[in-house]
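Apart from one protein chain that is not included, each protein chain of the complex appears where it belongs.
Chain lettering (A, B and C) follows the sequence in which the chains are written, and residue indices restart at 1 in each chain.
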Amino acid sequence: MNTIKILYFARLREAFACAEENVTLPAEVHNVAALIGWLAARGGVWTDELGGKRVFRVAINQDMARFDAPIPPGAEVAIFPPVTGG
Amino acid sequence: MNTIKILYFARLREAFACAEENVTLPAEVHNVAALIGWLAARGGVWTDELGGKRVFRVAINQDMARFDAPIPPGAEVAIFPPVTGG
Amino acid sequence: MQAVIRVQQRDFSLAEEYDCLAGRTDIGAIVAFVGRVRDLAPGEALELEHYPGMTEKALAGIAEAAQQRWPLQAVTVIHRVGKLGPAEQIVLVLTASTHRAAAYEANAFIMDYLKTEAPFWKREHTAQGAQWVDARESDETAKLRWEKQ
Partner (left out) sequence: MQAVIRVQQRDFSLAEEYDCLAGRTDIGAIVAFVGRVRDLAPGEALELEHYPGMTEKALAGIAEAAQQRWPLQAVTVIHRVGKLGPAEQIVLVLTASTHRAAAYEANAFIMDYLKTEAPFWKREHTAQGAQWVDARESDETAKLRWEKQ
């Protein structure tokens, strides 16, 4: 069982009314794409934000990650809108 | 008769031991190329520097000028090495 | 060469950071970029959220990539977070090299990657309420020019 920490930032943090949660992933949720699908299946704002209509980015252990990246055990995963600093 | 002022800078000022001179041009010395040929005909360092072996630039009335540029009456002409500021 | 990376609420001083390079005879060219809050009216504010930990890591990674690509004698990146008023400073990037091309290019490279890869998010607080700033397509395009070369 892989228990990970998920962080949400900016618009996503507000939409989900959640900055951080710990979740235990089902065995089949092994990469970013699967994780996003699993979260989007929660329905409501989760589907709205992560279901494919809006753009977002994912980081694993504080590095930008592609959708096919595997999720290591105990990872810190962050999901956020495209960045707008500078 | 066109009497002009000629200024020399940097390496040329030193080679000619002259920073500035007033000259009255013969009628046939009407553009930059003719002026340079006329000065190079002085021989010695004038030929060395302006005779074609070394690179230099010309300005007329404080604007960079091409070799086919005419020399206006009473012009301030400057002859100098390629610039090296900044 | 170690880059200076700072993420902070408080303001920074271009003069202070520049003065750190005083007296160095190996540096011929210094480029400084300052990004500031623009187009806000008095009383309005820009708020910068970030991802603590990843922010510093991302900026250090970008500075490192610049140092591998150009011969740099110094790199400083300072980015502010929190609420900022009109005309306040947001970000400073300082690059120093022997020749100017490296200092210019490395500086623009760092800003282009910072704009697209460092986890900061802007929100504007105006009379109409708070609104997240959208990412700009032109920033993505600016970054891509460095990947083509």
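Everything that follows uses one rule, which is that contacts are C-beta pairs under 8 Å (C-beta built on N, C-alpha and C of every residue); 3 or more make two chains touch, one makes a residue touch a chain.
None of these values were measured; they are calculated from a predicted model.
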Chains in view touching the one left out: B, C
Touching the absent chain when the full complex is considered, from C:1, C:87, C:130 or C:144: C:87
Sole contact to the chain not displayed, among C:30, C:60 or C:133: C:30
Residues belonging to chain C that touch the chain removed from view: 13-15, 18, 22-41, 86-87, 98, 100-101, 103-104, 107-108, 111, 142
Missing-partner contacts on chain B, residue numbers: 7, 9-11, 55, 59, 62-64, 78, 80-86
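Here is the rule we use: only the chains that are shown with their structure count from here on.
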Whole-Å separation of chain centres (CA-atom averages), chain A against chain B: 72
Distance between chain centroids, defined by C-alpha means - chain B, chain C (Å): 48
Residue numbers of chain B (touch at least two other chains): none
